[in-house]
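Every protein chain of the complex appears in place save one, which is left out.
Presenting chain A:
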Amino acid sequence: MGGKRKNSESEGMEGDNDGKNSNKKMKKEKTEILPSSIKNKEKRSAVHAKLKHQKKLDKRKKLKARAAAEKRALELGEEPPPKQIPRTIENTREADATVCMPDDEELFAGNDADEFSSILKHDRTPKILITTCRFNSTRGPAFISELLSVIPNAHYYKRGTYDLKKIVEYANNKEFTSIIVVHTNRREPDGLLIIGLPDGPTAHFKLSSLVLRKDIKNHGNPTSHKPELVLNNFTTRLGHRIGRLIQSLFPQDPNFQGRRVVTFHNQRDFIFFRHHRYIFETKESKQSDSKGKKAKDAKDESIAKEKVVAHLQECGPRFTLKLVNLQHGTFDTKGGEYEWVHKPEMDTSRRRFFL
């Protein structure tokens, strides 16, 4: 067969090569054979498996060596060798010129002048209108009832056949501060549209990975205290604006005694929503035998080593959002100006994020 002939040929050639190498003492490097250059699938997969195994062994050896070096250094009382930091995509994120700096007075002036400042300065209390798109959905109503429990002062109205622009008008008349529209596709909530009122921006998010409360193991039931809001990692100007938009949905005076927290965590342009009840507990940590054998020292160390830990119990839905576009003004896809719209030509590298 052709394959076999090639195999024997390559083997023959390898044999020749090895022979040549052993003869030629000048050439010390062995020519490395890439698995991808071997045409025979069995041989190729065998070489590849061998390479992988070799790499795994090397990695294990390096890890052991590092751990041994660190242990030795600690025992000798020296400084352990510095811990290596793994390279992650967040570490190597492309530098963005629009990242908010803490001393940016234009940012603060802009914040004072934007659409959310009246809510964030406690002038208006947030009042949210939640509605859906026109189609029925299986998980939609459950999701909306959970949203109603998460966001205080939220009201649900059935969609009917109203135009969204008309809904904006009605909401303005009734003094709502935001509208949330849950959009459904194939009977599954798929998108979220947050419209600030009276003439606030419209943010369109893609919703995914929705897990309802009943599907979470050991879930807790949320109380009706005003929640604490945690917004993580909204660094750029756009992210800051979105963060303020989310902030304007919740009341600005959280009830810390209620121990309820809502988190919007931004990572790689995905916003993860979590809702927890938390409780702080102080517990004494175990002491190691080598230290503090005397009773006095033990007592001091036990006081010093008390740690406060937080236990979290998840309640409420869990979902992820991704910003599709942000439009200036209320909902008007055809006639409105977009502040930010995602275009495929903006993805110039894997390390570029916008929020």
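Quick note on the criterion: contacts are C-beta pairs under 8 Å (C-beta built on N, C-alpha and C of every residue); 3 or more make two chains touch, one makes a residue touch a chain; residues count from 1.
Throughout what follows, contacts and distances are computed from a predicted model.
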Complex member absent from the view - protein name from UniProt, among "Phenylalanine--tRNA ligase beta subunit", "ATP synthase subunit b", "Methyltransferase type 11 domain-containing protein" or "WD repeat-containing protein 74-like isoform X2": "WD repeat-containing protein 74-like isoform X2"
Chain not shown: contacting residue from A:E32, A:E79, A:E105 or A:D163: A:E105
Sole residue of A:A46, A:A310 or A:M346 that reaches the chain not shown, by the stated touch rule: A:M346
Where the missing chain touches chain A, by residue: 105-106, 109-110, 112-113, 325, 328, 334-350, 354
